[in-house]
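With one protein chain withheld, the remaining protein chains of the complex are depicted in position.
The letters A, B and C name the chains in turn, as written, and every chain counts its residues from 1.
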Amino acid sequence: MTELGLIGPVEIRVPPDPSLSRVLRLAASGMASLAGFTIDEIEDIKIAVSEVLLALIEHGSGNPVEVQFESDDHSFKLRGRSFADNFDIEHPDLVLCRSVLAGVCDSHTIDHVDNQAHIWAEVTHKTIE
Amino acid sequence: MTELGLIGPVEIRVPPDPSLSRVLRLAASGMASLAGFTIDEIEDIKIAVSEVLLALIEHGSGNPVEVQFESDDHSFKLRGRSFADNFDIEHPDLVLCRSVLAGVCDSHTIDHVDNQAHIWAEVTHKTIE
Amino acid sequence: MEAANNNSLTVEIGADGSIVVHGDIDIAGGPTLEAAILSLENTQQVVIDLGDVSFIDSSGLRSLLGASRRAQARKSSVILRSVGPEVTRLLQITGTSDQFAIESSRD
Partner (left out) sequence: MEAANNNSLTVEIGADGSIVVHGDIDIAGGPTLEAAILSLENTQQVVIDLGDVSFIDSSGLRSLLGASRRAQARKSSVILRSVGPEVTRLLQITGTSDQFAIESSRD
């Protein structure tokens, strides 16, 4: 069985600039690789990071986005948040985004509370015992 | 002449865990590459990031470390800080660290004010006109 | 040396008119790809070469799906060439494979 490393939390705050999506993916995949995730799991984590960022940038209010990455002994957890007056969870683009998150993550939530859009997602490590 | 992209600021907060050095280098090199820095400049930026982190981890007080990356039209700027009761700027290891920073950066400062260790460094883009 | 474009994607038009994509089709790169498709789609069949693409997210997929929808309205289709495992996976997850004509795949 492969054991995962405990790494993080790493908290990153960025302006709502699409070009930073790749930078966040690099940071997340570097963490996940150190922690011992497989290549396929790292691909899923990269997609999840991208989806979180694009949901908060495209549907947020132009405010900075905060993401947080953390790896524990069985999963990679990511959270993202941004202040947003409106955040239409039923927007068709977000529906596609959610269906991708559902495909690559073992669980995820998206909500909008107190003017803050918030996304949480988790990719579990499949151990082979 | 090559033009640089304005990217950031990207603010990252990490626990004082040496294994995160590589993650911060990945994030910084991803940003610098998007911004248009040359491969040699990116190597220098990676070294600078490593030096900032190791100075704050090895000589800090075990508190989280915050770094900030920003690229403007002529340079990559990085700042790092951590709360630290003591921060011996004259420690031999820090002297080696400073000599590396002096080699890879166009300018840098290290100080300790109000229980906060603070490092600032800048790698300039060499444009060929 | 190329000027920086803050972008992880570049697009080239191949000798046969195909759109050859290099890089990541994400929220930053999607619009570049979309502009290339829009500039060609009214005069020729859309062929997108993904041989150098190893990342795509839902915003990138949206650009491809939009092109497919517009092509279907013209009684045409969007041909994807040299599709890598990452794109294949996203098409599968979202159940959108049948919106495209897959000319070739790679491992």
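Just so we're on the same page, a contact is a pair of C-beta atoms (placed from the backbone, for glycine too) under 8 Å apart; a residue touches a chain by one contact, two chains touch by 3 or more.
Because the structure is predicted, anything quoted here is derived from the model rather than measured.
A.B. asks: Pick out the residues on chain B that sit against the missing chain.
C.D. replies: 17-19, 21-22, 25, 43, 46-47, 50-51, 53-54, 57-58, 93, 96-97, 99-100, 103-104
Note that in this section only the chains that are shown with their structure count from here on.
A.B. asks: Using only alpha carbons, which chain's centroid is the nearest to the whole structure's centroid?
C.D. replies: A
A.B. asks: Quick one: report the Å distance separating chain A from chain C, using the average Cα coordinate of each chain.
C.D. replies: 24
A.B. asks: Return the distance between the CA-based centres of chain B and chain C, expressed in whole Å.
C.D. replies: Roughly 37 Å separates the two chain centres.
A.B. asks: Tell me, which residues of chain B touch at least two other chains?
C.D. replies: In chain B, residues 5, 7, 34 touch at least two other chains, as defined above.
A.B. asks: Which positions in chain C are in touch with at least two other chains?
C.D. replies: 6-8
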